[in-house]
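I am attaching a structure below and will ask some questions about it afterwards.
Of the protein chains in this complex, one is absent; all others appear in place.
And now, chain A:
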Amino acid sequence: RGKMEEGKAYSPDGVFAHLEMLEARAHEAAIKQEETERQEEKLARLKARVRELRHQRDELQAKVDLQQNGQLGKEGAVSDPAQPSARAVLEWKIKSLKAMLQVFYLTGISGKLTKRGVCFCISTAYEGTYLDSYYLDLLTKSEVQIHRHSIPIFIPLEQIAKKYLQTDIRRFLSVLSDHLNAYVGRRYQADQLQERFSDQIEGTLQRNSLCNLLVFNYDVSSKSKTFPFTARLLYGDLCCSLPTEVTVSPAPDAPASLAEMAAAHSDLFRRVALHKAFCSFSSTEES
């Protein structure tokens, strides 16, 4: 009892609610801080690793230089001292080449010259998980042509090729890579939803090959009762893994207070990956 500072809510209910809110805020702030600290730690670790690798590289480079200089000096000398150094150079070359190829593969688009053109490999990833790789075998004799490929049939390859293949091959690969990455991202989210949150989904998740339209019913708990919501996610931009249009509606006979929650969910689905949104539902319910 008694007046609170700054003339806030006077009644006991208000005090508790206020306290709860402060608690929640502090909790959120703590989580955010933890997150930032973790990120900084990770960054520091990676920086240290980069320094380590650079040091290693310099060491090896020095070794190579040394041995090459040594070899020039002893031209007539046979076998043993020369052998290990030639072998070491070769091994070093192979190792650095493999690392280079690995880097190219990790960047997502890599290519190899073939007898009649180029073969490209587009590797896709979503949020740190490497997913499928797709290949394009191009002929570059007179005009650029697609000889063979393993692009899924529902990706509009012909359209993209018509626009960019002849004029700007970099753009072609970039646009195609965007389509493929967005597709695997959408598919990953839908798969995650089905695998990890199947208990909250009522009935089946309606999807399609491109995963650009998802319709499903899910359970929402409010005040220890569960209510079904229907969600319809439309991904209008095929190069994007977030939906452009979202409709979330509670059941027709649901209490009016749920309308606000539906709107909040709708907004969340538009901004956040689907499985992460569901993660946050379960965590807010727990707290």
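The working rule: a residue touches a chain if its C-beta (ideal position, glycine included) is under 8 Å from a C-beta of that chain, and two chains touch if they have at least 3 such contacts; residues count from 1.
Following the convention adopted for this analysis, contacts and distances are computed from a predicted model.
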item	value
Chain left out of the displayed complex - its UniProt protein name, from "Centromere protein N", "Exosome complex component RRP40", "Electron transfer flavoprotein subunit beta" or "BHLH domain-containing protein"	"Centromere protein N"
Residue of A:V64, A:A125, A:L213 or A:C279 touching the missing chain in the full complex	A:L213
Of A:R45, A:K95 or A:K112, the one touching the omitted chain in the full complex	A:K112
Those residues of chain A which, in the complete complex, touch the missing chain	98, 101, 104-105, 110, 112, 114, 119, 121, 133, 135, 137, 148-154, 156, 159, 204, 206-210, 212-213, 215, 234, 236, 238
